[in-house]
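Every protein chain of the complex appears in place save one, which is left out.
For subunit A:
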Amino acid sequence: MLSPLEESLLSIMMVIIMFGMGASLTFKDFKLSMRHPQAIGVGFSSQYLLMPFIAFALARLLNLTVEQTVGLVLMGCMPGGTTSNIFAYFSRSLLSLSIMMTICSTLAGFILVPLWMEFYTQGIDDAFRIPPDQIARLLFVLLIPTLLGMWLRRKNANIGAVIELMGGVLGAVVIVFLVVTWAPRNWRLLMETSWQVYAAVILLGLVGFLFGYLFSRILKLNPQKARTVSLETGIQNGPLAALIVIMTFSGETQQLILLIPVMYSLFIVLNSTWVTVLYRKWTKQEELARDQAKVEPS
């Protein structure tokens, strides 16, 4: 994992990135995302109904060990993180909706994470809970810079646009940084890990993207919203899961469980990147198509 210095550096960068993301938003964007509360509802259910179940099913199918099962189900129960917002931005999905969903799922995770863990991993351990200060921390990293960015953009469109661009560039840098620093440091771990664990952490993200998308489409969300929900569903808050594991377990058990969030975090960045490229292309195609289309008979 990362050293404490790198971690705090990363947090600061996250704050700057969200500042930039905020600068790309207006209050109207949030009002628009709230105009279809069902989108948030759909995202919420795909995150807290689909994902824990997918994780549990994958663990069973792949015959994971008890520790790995706990790790994977915990991963499945996690709320979304700021990473999902960055990818939502890059894929030209609805950033405002993504942020709303991250906020809602994080708040709800306070209650739902322990509940689901209890349900899916009965008797394994009873002490899973999200530390409250973590929620406060996430809200701080997410909300304050976002609001500040929005306010600044309103004050001066030029400054807003420059900050947005800087946030975007920094976002890309952080993603590359995560991948580049992680792999060489943990190559031994990568060598030792069984194929089942690889399959589990890769599939959790991918199946999450796919089901999140299909589920939203079945419930009649438009493609752009479905893509937003899809990213939000597949991308879980990996660092938060790692933190919970560290605070809840100790010794060898801790290391065995920790493997899952750590592996997940690496592969979700890789998978999200190419899914984002794909989604971005779709968004652009739709924009052009709408440009051409005729007015729906009203």
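Here, contacts are C-beta pairs under 8 Å (C-beta built on N, C-alpha and C of every residue); 3 or more make two chains touch, one makes a residue touch a chain; residues count from 1.
The rule is simple: contacts and distances are computed from a predicted model.
Undergrad: What name does the UniProt record list for the absent chain among "Radical SAM protein with 4Fe4S-binding SPASM domain", "Signal transduction histidine kinase, LytS", "Long-chain-fatty-acid--CoA ligase" or "Methyltransferase type 11"?
TA: "Long-chain-fatty-acid--CoA ligase"
Undergrad: Who touches the missing chain here, A:Gly22, A:Gly109 or A:Gly160?
TA: Final answer for the missing-chain contact: A:Gly160.
Undergrad: Hey, which subunit A residues sit against the chain that's not shown?
TA: 24, 26, 28-29, 31-32, 35, 153, 157-158, 160-162, 164-165, 284, 287-288, 290-298
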